[in-house]
Structures are given as structure tokens and as C-alpha cells.
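One protein chain omitted, others in place.
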Amino acid sequence: MKTVKKLKFTFNIALLLILIVIFAAISILNPVFLSPEYLLNVVLRNVVELGLISLPMTLIIITGGIDLSVGNIMVLSAMVGAMAAGRMGSVAGVIVTFLVGLACGLFNGIIIAKVKVPAMVTTLASMFLFLGLTRGMTGGDSVYAFPAAEAVGSKLFLGIPVQIFIYMICAVLFYILLAKSTFGRRLFGIGLNSNATKYCGVDIEKMLIRIYALSGLMCALAALIMIGRFSSLRYDAGTNINLKVITIVVLGGTSILGGTGDLKGTILATLIIGVLNSGLTVLNIPIDTQTIVHGTILIISLIAYEIVNRRTSSKRLKEVKTELLKKTG
Amino acid sequence: MGETVLELKNIVKTFPGVLALNDVSFDLEKGEVHAICGENGAGKSTLMKVLSGVYQPDSGEIHVNGQNRKFANPMESYKSGVSIIFQETSLFEEMTVLENMFLGHETSKKTLGFLPVLNYREMREKAREIFKRLNTKIDLDTKIKTLGMAQKQMVEIAKSLTFDANILIFDEPTASLTQREVDALFSIILSLKKEGMGIVYISHRLEEIFEICDRVTVLRDGQYISTKNVGGTNKDELVADMVGRTMHNYYPKTETELGDVIFRVENFYDEGFLENINFEVRKGEILGFAGLAGAGRTELMEAVCGLAPKAQGEVILDGKKLSISDYTDAMKEGLVYVSEDRGKYGLIVDMSIEENISMPQLKDFSKFGIIDRKKESAVAAEYMKEITIKAPSPDFTVNNLSGGNQQKVSIAKALAIQPKILVLDEPTRGVDVNAKAEIHKIISELTGKGLTILMISSELPELLGMCDRIYVMKEGRIVGCFSRQDATQDKILKTALEGEGEE
Amino acid sequence: MTTEFYLLLFLILVLLFLAVFAKGFYDLSNLMNLLNRFNYVLIAAVGMNMIIITSNIDVSAGALVSVLCIIAASLGKQGLPIGVFLPVTMAAGAVLSMINGLFITKLHIPAIVATLATTQLFQGVLPLAVNGSIYDLPATFTWLAYDAKLFGIFPASTVLMLVVIVTGLLFMKYSKFSKKLYAIGNNKNGARLAGVNVDRTIVIAYTIAGALYGITAVIIGTASQRVTTTMANGKEMTFIAAVVLGGTSTAGGSGKLIGTVIGAFILSLVSPAINYLGISPDWSDAIMGGIIILSVVASAVNIKKKRRISAAPGGR
Partner (left out) sequence: KDTDTSAPAPAQTTKDEQSAAPADQKDTQGKKIKIAVLPKMKGENYWDACQVGAEDAAKELKDAGYDVELLYDGPPQDQATNQKQVDLLEGWIAQGVDAVAVGCVDASAISPTLKKAQEKGIKIVTFDSDSEPDARDLFINQASYEGVAKALVENAAAELKEKGYGPENPVNIAIMGQTKTDTNVEAWNSNIQELIKTDEYNWMKLQNPDSDIYYPGADEVETQTQAGTLISRMGEGADKIQCAFGITSMTAPALGSQYEASTNKPPVDKIVLTGVATPNALKSYILNEQNPLKFGVLWNTMDLAIWRCRRRTSWRQEISPQIPRR
């Protein structure tokens, strides 16, 4: 793992550089971008939902899994929550939102862990299921925000949008969880070799169910923020989110094959996507071109990662052999 | 002997940072079985992969049947008469036996004069013929995943015979076979030899070399060392060539004073796998488990350690009945299992030594769920010293260690759990002579410190050399028990095959 | 019994159910409408099936089909007949999809990520290349959907589909190439050792799939006189779902084409079927999701059972 860690270190620096370059370029081209109000209220605020979901998604991808249904969990939980809020008040709305998110996550987790259906297949199917449920239940109409959602989605605290604080707290917690805790270590174990991890006495099924459920909960949180921010939400609001979140995680240097990755990368990638999204808009670059920029940056980073990866591992292998030779004589 | 069918001259092969083969030469005659031996990483497999076109040599020449050849891929070498059965199986689990045998060189006929269409009938006939020659029956349309190890091996051999090869290479074919299957394999090798085939045979089991080989070539660290007639050498001499020094004691068993019965398994049972298992072991004892592949030894030990959820029965440790529902429970009680398959179940090879060692009991290495990396490192360093793991530092990635050292890491990992009973499943599989002896020494020392060891092995000499008592298993039952004094290779084999013996 | 068998059984039950409860479902016009939908899903799913068998995946399929729709339309707009724009679109599909294959094999980027990236390129480049969508397409363009009817009944796209299925079934059984696909999906290294040129095979699989996407694009595009730039975006999930429902494992190496055919048919059936039952088509996604989940769960449980039996000693 040491090689991997060294590699991550350099890759994160590369990400940071990309972020700085993009940031600087946009600020020079249109100084409006630099206004603190725009940075806080638009640039950051707009990526909070994506950022929140990409945290648990990083964990899931590290275990070698994937969740294609996150966006749809979001909208389903927000919708049922909003319906409940309409009948039973705001508090009930929040509780129901989280319960639905949790239930969706558990549903995915149990099928993946217990029935052993591949994550990609399970969440592809549940993507259709959750999307369809939302669509069928609303008949295509919007659901509307309720006070508790507005509190996290459209209010300020100390002049800064509330959701930014929420994101920062979650990011720190997830960082500690993944990088420092026993839970995180086990996640890496599962991603690198789930059999061997099981033979270390780790209950893999429970771990997997937990992270998918956690993902469901984070989706519910993001959903509250989102519906609060927009004051209403339609059934198809989540569909684009699924692949976007995966893009962020992968851009952050987490291997889709599982076993390597860290949250610093994911957080940096979230910021890059945020700056790009809002930055290109201020530059009046049409949405289509923005899509190309996203795709290109993803490809460049993948290629860069591959090159860094190959270079480091072959260099490392050489070092290893010489070290071994010295040691064993 | 006959004509030379294969000649490798001055082969050099480097990988990034590794000189895998340094000026190695080798030749094979018609109708001979030529062994290659050497420690792990000596370059045996690499040499054969160069020969069969998997790798291209940096320099050197390959002469097959008198012609100078360069193979871009294995298919080319197959077609010129060299067939290889790789160390790691290269079968396709979801495909049928027939599809596997002919993959990449299917016979086809032209339909409409131009469209090549697979000719299943011809392939089927050819396959049947081959299996008749091998004296085996396998349904050609079953998927590989439903076959057992031995049958898979048989398919591999059958596959290699689908080419009109006169040179056949076996790279450690017996690593996952047991005695009976090995015997069957040997009779096939002998009959192929009679047909005039030249056979290259790679194995870590020196006994096998003396049983069927004519000549033996030794490699060490990618260097050619020697070629000898098997009749004119002996085991010690071979080993000396392999490790570069003379070795005397392969089984350094130290006699220890046995304590009272510490661990008992009673009426153990797992539908379809295990039947009425009873055994006991005394403190400090090394208890062996012999049996053919699939006899259920691994299954038994996994079940006892809570790794098979459906098994039932009583496990009594220190007079206390344990209730074990999963492996975590077993570990807590001091019952620890070291898997036979290092890469798959034993270690997370992409993690460092310290991370592997702490993995089973992360709780002990953490405060409030946060891992104490200093403690991890310190504990790992201790074990590295204790059982001499050759690695620069505890944060060294396991992947970069040699097989023997990897095995030692998995033992260290088990020891860190502070076991009372240590279960070692095939602790020296695929490990070279030198490392093997070291591991045996570690095992001996551990019992000296009062640890009790259950050891599964398919190598009878190892069991005979190391164990105080040996149980024999067959089809999920214990069919015999021998004390160190009574046990002989013949008796154990007979019991394992026929199921009789003193119970 | 195989997954395909159970699926077929399920399909027959559903069809019987519809015969009783969905009045008018078996009207010729509805059946043909159903076929129309089935045609394009299936043809793309055949390509997707090949890709998934090699244990890769293509999430760019939807965006790519959108690109191909526009290519077809921009040719069709000039009055070129289908005899020209179909092959050209297929060729374009082959080339663009080959780029995916090259990304994956040459740069060693996992398929899902590589195609995720190219999705964004395809989606972005399109609106730049054509400003807005293409309208007022001539009768030569819509000929396939409007006028080309075999025996005055069967849409010609159905003929295209039948050709693809029959060729596909024969190809998967009788070609050397198909064995390579399965071999790669099972054991990439093993395939390499058996002399299979893994990279080239994967690239070819993507290329063939791309050509099939071309046919799908033409069927989708010619359905009306306008072709928009986002025509098929998001459809990749339907294609993948058809393959998965048909019993092909996303881990690769297994799965039969006939399963994909049945899977695609079941998925195409859902929306019209529930509409004829008096339910809003809004529920169709939920029902599709439910069917896929039930199917994969059932076969996973089945496999588990089987494994247990064959692992019993003595039973070898």
C-alpha cells in the first residue's frame, strides 16, 4: 500500500494544480467569478449535493462496488418526504426523507451483500425502480419544499449558505472514517481482496450493507438540501446525477476497480467540477462546450493517472528489488 | 537416448528491474522426461514462458525440432509442436470442456466456399480420441466450473494434446493434486514418454523427480547451475545446487513434552460435506491431517473455525464448550486458521506487512475506532524479527515478497492474534526447499512455546516428519489415526484411499 | 434450467395474461408498434451483449446513438436514400465505437470510466456540429418508418432486426471470434496465453457494436421528420438492462444472445402493456426495474443452490 499512498500524494497535488489553474484562468477572464458572494452562493452551493453523495460513493467504489441509483434515491426520498411533510409537518418530512433514503440504501445493500448480485446490476435495476416509483407516484409533477428543507437548502448562517457547513462537516467525518479508522481500513481490505478480508474475521456482508445504507442516508441529506435550494423537484432531477457523481470520484483518483483511492482526491475533484460548472457559465461558454470540457478533463486525468501509475510502479519495483538484494545479501 | 528435439541457447530475459534469466541453456531429447528445479523465483516458469512464446527473450536462440524459432505468442509455439500446461490454470470456467480444448485453434470448414464455420463434429471426435488415450471420461459439454481440480488438470493435459505436439511442458502440475491423482498423472506421462514425446517437468517435490524423470536441470536466481542424470545424483546434491549450500535437516522437529488434551471436536457435522467428526489434540502437539484432495480437510478446519455457517457440532477448548457462529468468535477464543491459498484467502497482497498483521484484530490496534499506526508498525516489526521475514520494513507491500516470505507473513498474522490453537492448511504449498525448512523450524519452535498446531498437508513426508499424530480423512469422515511411531507413507495412503485403518 | 428458459416462461405467462386482460393488445397495429420499439432496443443490445461478454461495458451507447442519428439525418436531409445513409451511419458508428475500444485497451482505462468520458465528448460535440436539431426531413429519410412495410404489414426495421438476430445467433455459435469473446470475459490472461489477441478482439467487439448502434440510430432517427441532438441520450441503460435481464453476467464470460433477445422483448413490452391495462406509462420504469431485480435475484439464488450441490463430495 505504500506505493499506492505515494502515488496518491502526487496525484492529489496534480489535482490541486489543475484546480488552481482553472480557478485562476476563469478569474482572469471574468473577475466577476472572484466575488465572494458568487464563490459561496453559486460555485460552492451548486456542488454541495454532488459533493455530499460523492463521499459515500468513494467508499463504495473503494470496495469495488458502484451505485448507479444515487440520484434516483435522492429524488424518491425527497418526494416521499415532501409528501409526508405536507400531511404531518416538517419534522415528519425530514424523518421520512431519511427513512426512505435508508430503505433504498438497505435495499441495494442487502441484494448486493446477501444475494450477491453484482452492484452494477443491482443498482442499474434499482435505478429504474426508484426513478419509476417517483415518476409513477407524482405522475410527472413536482414536489415542493418544506420549511426544514428550506432551512438547509436556502438559508444562510454567518453569511454563508448552511449547506456548505454541512458539506464541510461531512467531508471531515468521511475523511477520518476512510483514512484513519478501522472501518476505512476494512473497506480497503474488501476492495483489494474480499476473501482474505473475510478470513480476517471481517463481516463483509454487514460492511457492504452499511456503506450502501450510508449512501442512501447521504442521498436523503443531499435531497433535502436540493429541494430546499430549488423549492421544488421533479422526478427526473436525479438521473443526471448518477454518472456525474461517479465522474467526480474517478476524477479524484479512486480506481473503479476498487482498493485504491482517497477522499482528498474526491473533495478536490468536487471543487474542480464546481469551479468548472459555474466558471464556464460566467464565461458564457455554452453548456454543450462545458460538457466537452468535462469529458476532456476526465480523459486527461485518467491518462495522467495511468502514466503516473505505470512510472511509479515500475520505479518502485526496481527500488524494491535492489532493497531486497541489499537486505538479503 | 534419442535425438534432441528442443534446444534453448543462452537465453537472457529481463523484466523491469529484474534479471529473470541470465544466459540459460537447456536441451530436451525425444522420449525423455527432463526436470527443471530451483527455488521460488529461480526462473523456471519464465524459461518455459519464453519457450512457449508468452515472453520474447532479450537474446538467445530457441531450436525446436532442429529449426531456429521465434514465437510471437503461445499459439505459434503450439503449432510448431510445443505444448505447455501453465502453472496457473488457463481454463475458461464458463465455457465447456470442448470449447476449452480447442480455444484459439478451432477446426472449421468453409461454408459456401468462403465462410469459415466451426466444425463441432470433428472437434468432438478428436476430443473423444484424446480422452480415450488418457483413459479418462469427461463429458465434453460440461462447463469447466463444475469440474474438480484433478479433472481440470486432465482437461489441461487433453488440451495440450489437441496439438500434434512432440514436446510437452508441465509447470508444477501436482501442486494441487494428491497422491492418487499424481499417480494417475505419472502413468499418463510415462505412456506419453513411450510414444516418444519429450517432456519438461517442473516441480518442487523432489521425490517426484526421482520417481519419473531422466535428467534434471537446476536453476538458481536466473542462472543455469547444472544438468545431471537423475540416476547419478541424490536429493542432497540437488538441494545443494538449488540453494547454493548443503542442507541436511528438512524436518527440524524438536521433541516437546505434550500436555493434557486442550482441544476437542465432537460430533461435527455439515450436511453434504462432513460427517460425525471427532478428534482431540494435546497441548503442544502437532496434529496432522492427511487425505486426498477433496477429502474435506479444509472444509473441516473452516467449519471448526466458524467459516462454514451451516456446520454443527461441539468444540471444546480448555474444557469449555465454545459457541462459534463466525470466525470472529473463533479468533476471540484463540482458534486461528491459516488458509491454504495465500493469494486468495490468506493475505491482502496489495497491503503492507503491518496492515496485514493488524487486519484480523484492528480493534486492538485502535482507539475510538482510529487506528494507531505506531503500534501497528511496532508489532509488525517484532514478528518480522521473531520469524525472520525478509523485508526492508513493516510497511513493505506483501506483493513484492517471495512466496516463502509471504507464507511467513500469513503465519505472523495468525500469531499476532495470540492463538491457543493454530490451524495451518498446507503451510508449505508452492514454497521452495529453503523456505520450507525455515517454516518447519518456526512450527517446531512454536510448539516448544506451548502452542498447539493442527496441520493439513498433502505432502506425506512433511506430515511424517513434523507431526506427533496424523488423522486420515476420506469423503468428509475421519477414517484413521496414526501415531508418529506407527505412521508410514504406505499405511496412510492406503487408509486415505480405502478408508480402513485403526479408528 | 437456464435463465433463458425461465425468462421465456415468464414472457409467455405475461403474453397470456395480456390476452385475457388487455383488450385490443393483440391488434395488429399495436403489435407492430411494439415491434418497432423492440427492434431498436434489441439491435443495440446485441452489440452491448458482445461488449459485456468480454467483461467490458459501454455507457456511451446512448450518446453515440444520438450522434449517429444526427449523422443519418444530415445525410438524409440532402435527399440521400437509406441505401446510402444506413451504411454510412453504420461505418461512422463503427469508427466512433472503435475509439472507445482503443481508449480501453491502449490506455488501460476501465471500460465504464472510459466510456463515461467519451459520453461527455459525444454529447458535447454534437450541438456544436449542428446548430439545434434537424427538421423537415424528406420522405426519402422517413421511408423506413413510414412506407417500407413487408407484405404491407411488417415494418422493414423488423426485417433488419431479424437479419441481425439470425446472423448474431449463427455468429455466436459458429465463429471462432465469438469463442474469443467468451474466453476474454472468463479469463483475460488465459485467453492471452491461448494466443488470443485480447486487445484487438475487444476493439473489434466495440467496432461491431458501433455498427449495430448505427442501425439502431437509423431506426430511431427515421421514426419522424425531425432528429434532435439528444435523441437517444440515456438509452444506454435500457440496452444494458436488456442484456442483464437476458442473463448475461456483467462480470463477463457468460450469457447467451437468445437471452438478450427475450430480455429486450420483455422490456419493450412493459410500457404499451400497462397502457393497455389502463395504467399510466409513467409506471413503466418502476415495473422494468422490478422485473430486472426479481430476475437477477432469482438467478443468483438459483446459482447459489446449484453450487452447494455440485460441491458435495462423491458427487464429482
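By letter and in written order, the chains are A, B and C; residue numbering begins at 1 in each of them.
Rule of thumb we're sticking to: contacts are C-beta pairs under 8 Å (C-beta built on N, C-alpha and C of every residue); 3 or more make two chains touch, one makes a residue touch a chain.
Since this is a predicted model, take the numbers as computed values, not measurements.
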item: Touching partners, among the displayed chains, of the absent chain; value: A, C
item: Contacting the left-out chain in the complete assembly, out of C:74, C:175, C:197 or C:224; value: C:224
item: Full-complex contact with the absent chain, from A:77, A:154 or A:270; value: A:154
item: Sole contact to the chain not displayed, among C:47, C:101 or C:155; value: C:155
item: Residues of chain A in contact with the chain not shown; value: 30, 32-33, 35, 38, 41-42, 46, 138-142, 144, 154, 230-234, 236-237, 240, 277-278, 281-282, 284, 286-288
item: Sites on chain C contacted by the missing partner chain, in the whole complex; value: 23-24, 27-30, 32-33, 36-37, 123, 127, 131-133, 135-136, 142, 145-146, 149, 152-155, 220, 223-226, 228-235, 271-272, 275-282
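The rule we apply is simple: only the chains that are shown with their structure count from here on.
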item: Chain B-chain C separation of Cα centroids, rounded to whole Å; value: 44
item: Computed distance of Cα centres, chain C from chain A, in Å; value: 29
item: Contacting residues of chain C [partner chain B, same complex]; value: 173-176, 179-180, 182-183, 185-187, 189-197, 253-254, 308-314, 316
item: Chain C residues touching chain A - in the complex, by the definition given at the top; value: 57, 59, 103, 107-110, 112-114, 116-121, 123-128, 234, 237, 240-241, 244, 249-251, 280, 282-290, 292-293, 296-297, 300-301, 304
item: Chain C-touching residues of chain A, taken from the complex the two chains share; value: 66, 111, 115-118, 120-122, 124-133, 135-136, 139-140, 239, 243, 246-247, 250, 255-257, 286, 288-296, 298-299, 302-303, 306
